[in-house]
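One protein chain omitted, others in place.
Up next, chain A:
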Amino acid sequence: MAMTDPISADRTAMKVSDEVAIEITKMNKWYGQFHVLRDIDLTVYRGERIVICGPSGSGKSTLIRCINALEEHQAGSIVVDGTTLSSDLKNIDKIRSEVGMCFQHFNLFPHLTILENCTLAPIWVRKTPRKEAEDTAMHFLEKVKIPDQANKYPGQLSGGQQQRVAIARSLCMRPRIMLFDEPTSALDPEMIKEVLDTMIELAEEGMTMLCVTHEMGFARQVANRVIFMDAGQIVEQNEPEEFFNNPKSDRTQLFLSQILGH
């Protein structure tokens, strides 16, 4: 197998504004008696690319799933785009349509074609006319480089293609924030690159991104902030250079030595 090209991203194009996109304060979450997330404080500015890493069970997936209310939190507050997350269903749907999400297992709808996967939410949630929604969908499918698969079903595509469709599906809702929950963990090494390339392109366009991933190369190249979580807490956060070359906490050093050590 040929070595994959080192990931290259045009950092100069990625600007961070001082407008706040997500504001999480004192957020706590329990599964029954189990304290999953403890006093999470996190401010994400528009245009930031944040990579969240940490050992499994550290609560990183739970954290980003709280942001679009796939999981509910029990204490503290989450403000997304100026809307406070509460149990009011109207607010939740509003936030969800502003925040795109990609899952580890893609979660495409297997009974719909690729194009229908992409147009479904715009048509039913945004009330976009079908023709317009299809044009948008084709635009984003071209962007993730699979317009020729538009009339196939998800089951006919490779894993990498499916994940790119999932990204396109989220983009069709024109989200202002994208969440990625281990988008490459279920993929073959060859397919990881095509998905990461798509994500880099997205970052270069100034999308605000929160990404749970173990792709440290991606974190180094694209992220402007890396967050390390352990046992439900944010243990360390820093710019990638500092984070990788000069980790402060013991736990971070141990984690990095284990994932980079071979």
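To be clear about the criterion, a contact is a pair of C-beta atoms (placed from the backbone, for glycine too) under 8 Å apart; a residue touches a chain by one contact, two chains touch by 3 or more; residues count from 1.
What we mean here is this: contacts and distances are computed from a predicted model.
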(request) Using the UniProt record as the reference, specify the protein name of the hidden chain from among "ABC transporter permease subunit", "5'-nucleotidase C-terminal domain-containing protein", "Sarcosine oxidase subunit delta" or "Cobalamin (Vitamin B12) biosynthesis CbiM protein". (result) "ABC transporter permease subunit"
(message) Just to verify: which one of A:K29, A:R49, A:H73 or A:R169 makes contact with the chain not shown?
(response) A:R169
(message) Among A:N28, A:T83, A:S97 or A:Q233, which one touches the chain that has been omitted from the display?
(response) A:S97
(request) Tell me which residue among A:N68, A:T128 or A:T213 touches the hidden chain in the full complex. (result) A:N68
(message) What does the interface between chain A and the hidden chain look like in terms of residue numbers?
(response) 68-70, 89, 93-94, 96-97, 99-101, 103, 105, 107-111, 120-121, 124-125, 153, 155-156, 169-170, 173
